[in-house]
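All protein chains but one are shown at their positions in the complex.
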Amino acid sequence: MKALVFLGTNKVGLVDKPIPQCGPGDVVIRTTMSSICTSDVHTIAGAIAIPVGRTLGHESVGRIYQMGSRVTGFNEGDRVAVGALTPCGQCDYCQRGYSTQCGGALGGFKWTTQREGNLSEYFVVNDASYNLTPIPDSVTDEQALYATDVLSTGIAAAEHANIPVGGTVVVLAQGPVGLCATIGARLLGAGLIITTATKPERQALSKRVGADVVLDPHRCDVVEEVRALVGPEGVDSAIEALGTHETFEQAVRLIKPGGTVANAGYHGWKSQAPLPIPIISFGMGMNAKTIRGLLAPGGREHLTRMLRLLQSGRVNPTPLTSHRFDFSEAERAFQLMVRKGEEIIKPMISYEGDEW
Amino acid sequence: MKALVFLGTNKVGLVDKPIPQCGPGDVVIRTTMSSICTSDVHTIAGAIAIPVGRTLGHESVGRIYQMGSRVTGFNEGDRVAVGALTPCGQCDYCQRGYSTQCGGALGGFKWTTQREGNLSEYFVVNDASYNLTPIPDSVTDEQALYATDVLSTGIAAAEHANIPVGGTVVVLAQGPVGLCATIGARLLGAGLIITTATKPERQALSKRVGADVVLDPHRCDVVEEVRALVGPEGVDSAIEALGTHETFEQAVRLIKPGGTVANAGYHGWKSQAPLPIPIISFGMGMNAKTIRGLLAPGGREHLTRMLRLLQSGRVNPTPLTSHRFDFSEAERAFQLMVRKGEEIIKPMISYEGDEW
Amino acid sequence: MKALVFLGTNKVGLVDKPIPQCGPGDVVIRTTMSSICTSDVHTIAGAIAIPVGRTLGHESVGRIYQMGSRVTGFNEGDRVAVGALTPCGQCDYCQRGYSTQCGGALGGFKWTTQREGNLSEYFVVNDASYNLTPIPDSVTDEQALYATDVLSTGIAAAEHANIPVGGTVVVLAQGPVGLCATIGARLLGAGLIITTATKPERQALSKRVGADVVLDPHRCDVVEEVRALVGPEGVDSAIEALGTHETFEQAVRLIKPGGTVANAGYHGWKSQAPLPIPIISFGMGMNAKTIRGLLAPGGREHLTRMLRLLQSGRVNPTPLTSHRFDFSEAERAFQLMVRKGEEIIKPMISYEGDEW
Partner (left out) sequence: MKALVFLGTNKVGLVDKPIPQCGPGDVVIRTTMSSICTSDVHTIAGAIAIPVGRTLGHESVGRIYQMGSRVTGFNEGDRVAVGALTPCGQCDYCQRGYSTQCGGALGGFKWTTQREGNLSEYFVVNDASYNLTPIPDSVTDEQALYATDVLSTGIAAAEHANIPVGGTVVVLAQGPVGLCATIGARLLGAGLIITTATKPERQALSKRVGADVVLDPHRCDVVEEVRALVGPEGVDSAIEALGTHETFEQAVRLIKPGGTVANAGYHGWKSQAPLPIPIISFGMGMNAKTIRGLLAPGGREHLTRMLRLLQSGRVNPTPLTSHRFDFSEAERAFQLMVRKGEEIIKPMISYEGDEW
């Protein structure tokens, strides 16, 4: 089979690998559609140390090709999805409800970092009884792909932001996760959603998926502008979706006393300097502000609920799809994500094969 | 009457003032006992701008001397307590459950900063219907004083730390608030309480009020030592009770993924540099850690519960009382708090008067 | 002025009363629009003992006519709303976050039961600092009326139902509260909303405001049908919005282990027999089901958020308006509500007056 692998800093390519074997608790999936995540881009740039030749990717769906002996409740050929996180369900973190941290910090994230990714014609799902999820007939592969990662992350960000019903929220940056956080804030009852985006296309897309007001951080002081809109006390909640020190600080400044910052951005990739909490805006430590980091949950139960939201038409992230490729073009798709070229947001990658 | 007032940076003194008058929603209290808080010390050093002549103090109990026309349910002579925070109960923050931030950041804290403090022979309680609380007969003035501020703060710190029942917690520093946070962690079902203290007396006191293990940060690396005790993943919860960048960073490092830091320390008094979140220990923003600032709630309902804990003997903070003074010695007591001399922890100040 | 008053069991009529006077903490409102609530109907039928001549109603908006001396932040003529519940903000229940139970069971509900209602040309708002809420310009009187009671109740029902994001919920009955609970479930991220209604118009309206599936309880066994749709384990949450023993029992049976019933129905009006919890469906007391009663919160902070949802177009309850009357026709409107005639859902009652 073909797989898109890491070939050294900022280099990727399609190589041949054997179709993987199935352990007793695993399943092998024949891939029908994949996407590429910004975190894949960070990974090949050096954010996470992985061996040369490791298959990339953690956003793929497909059909069951082979099932391990302990896996029940599925049949070969079933159309299935699996999350970007694939927790074990057994460790203390999973038992305590922190399956994102399965086995230790960020440990629920196993694709590419702990094992082969799934940007390949076949891939193995670990702990399949915990993670494998049927895709309802009325949900497309493309929709299901969003559910596996970026939509789940955006919704989790909105949940962690503790937005009171009818409350006010700012989502800082409108990349794929930020746009999905806008979707999430809308889904969960925010009364006013303010977002920030610099590009006109993103601004339009932000409004399309749920923003009430979009601010251009290159053209205004975001904190000033938000206060002009909602009053000097600030908003109930802020979602950091960029991963810079500047937006993190802004998030803390934007919320009112008692408010919450949900951090969905990936920090520390280029700098490992401490994340700064502005001390006055944090009330010298005493104004009841909350800062929460997060990753999107894994597991079948959660993914089933995400897929239900797509099935019932509650959310629709597909306007984020900006490009479509065949898997044979995966390298080019990947490099476009690296360059952030052609206004790319999310690329969809299809796999050939009449038999599907 | 006599009042202890601010006379310029780091200067305080007893002066004569008229007995205060009572507005329709207020009561005037004749003071029976007061204490001095470390935040009074910060205030006179310049942390908060107050006019010369302003009465200091926010920890006092006494008996009702005069009642405003709108206040009902009390009688003159009733023995009463009132919190260090005296929220209005009416503003949006109070309505949302953030009465500590009454009217804006830290706004529940009105004594000295917004109006006269209560280190005086008589003092006025604003919004008495919301704040005035009867002291049960079996609770002493000394016990009730703890409930008004430092004990409430320590218990609120433990509540904000989200300690699972039987879970593990570190309380960083064992000043008055830290010791009360130890009491709070014990009260709320922590399974293992580790504290840090440098002075032998404090170490002994820490154990007496509830610590299982006390570490000396001058003699060990606290993070290393905690990991040796509980395993490399760290503890469920940490309470920062000192107010330094170093202990704040430690708190984030000490908790496991999914854990919570409750910040009870007052930061930013000497430096307004941002509070640093160590980026690796924060999982690049993604390991589900939560950081929460806090102040102790005000209001009668909450103070009633604090007093009940003293009445039933559930907690006993009186071992923290290290010194006793007559109000005529209040200046000396205050200066001892400033110097942190004579191993002072909490001083109790009594007011003369046969008629009580 | 004219007021619609109680004249004996199931009798109401317009009578002349003096324009009410304003206490120092009150405001007098000149009414612009009112609605009638099903609970008014219960009241005149004898559910709550009230004196003959008591003004009915608790859903009215208008403009400030006169302000008490202690009320600040408003001007005469301001367009304002006030909740069906008008808590004091001072008592222990209000301080604990249970302002619906202000001063005791159901005590937040003061209109008609504790004091004059507001189906009159002028009415008094108690505790105005806590309760009075400006109506944004872009929100109509009709919309604001929904926010004061039935929409708030429906949203509160959805909040109390603890619906996981993307989860499944059944709303039992689609009267005004049930329809608003459907709006609330949609607003708060439910993935599948099943409702029950017998009349075709209501079924259509239920779908219009957010239901995915509407079941007719006269034509199917609701529990069987729901299980056929979601699986034998049942739904995550159920909202009881009728107030019968039968639907209450159904609600407990419909939820899966770990699920929640939010009770929004008014029980016990015709019978005071105990509400029955079906013992097998409750797992003999052990299957982690939760049953919660509720009333819609009062207070300005909450009502402001409800109004924001209307302002941003997040929810639109106005399809529930089935009838329009002039206040001179209020008696007829009321009797129509009593008879449930002409497919009435919510009537809007306008007040004459060029000067508005």
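In this document, chain identifiers A, B and C correspond to the written order of the chains, with residue numbering beginning at 1 in each.
Rule of thumb we're sticking to: a residue touches a chain if its C-beta (ideal position, glycine included) is under 8 Å from a C-beta of that chain, and two chains touch if they have at least 3 such contacts.
What you see is a predicted model, and the numbers here were worked out from it, not measured in a lab.
J.: Using the touch definition up top, pick the residue from A:E301, A:D326 or A:E343 that touches the left-out chain.
T.: A:E301
J.: With respect to the chain omitted from the figure, which of B:M1, B:I48 or B:L188 is a touching residue?
T.: Spelled out, the listed residue whose C-beta touches the missing chain is B:L188.
J.: Identify the residue among C:G62, C:P164 or C:G189 that touches the chain left out of the display.
T.: Only one of C:G62, C:P164 or C:G189 touches the chain omitted from view, namely C:P164.
J.: On subunit A, what residues meet the omitted chain?
T.: Touch set of subunit A with respect to the missing chain: 89-90, 92, 94-97, 129-130, 299-302, 304.
J.: May I ask you to list the residues on subunit C that touch the chain which is not drawn?
T.: 93, 96-98, 100-101, 104-106, 164, 233, 240, 243, 248-249, 256-258, 263-269, 271-280, 282-295
J.: Please output the residues of subunit B touching the missing chain, sorted low to high.
T.: Residues 155, 159, 164-168, 187-189, 191-192, 212, 304-309, 311-312, 314 of subunit B touch the chain that is not shown.
Operating definition for what follows: only the chains that are shown with their structure count from here on.
J.: Leave out subunit B only, then trace which of the remaining chains are still linked through touching and list those groups.
T.: Groups left after taking subunit B out of consideration (others unmoved): just one piece.
J.: Looking at subunit A with subunit B, do both copies bring the same residues to the contact (over half shared) or different ones?
T.: Since more than half of the residue numbers are used by both chains, the interface counts as same.
J.: Distance from the CA centroid of subunit A to that of subunit B, rounded to the nearest Å?
T.: Using C-alpha averages as centres, the distance is 41 Å.
J.: Among the residues of subunit A, which are close enough to touch at least two other chains?
T.: Touching at least two other chains: 164.
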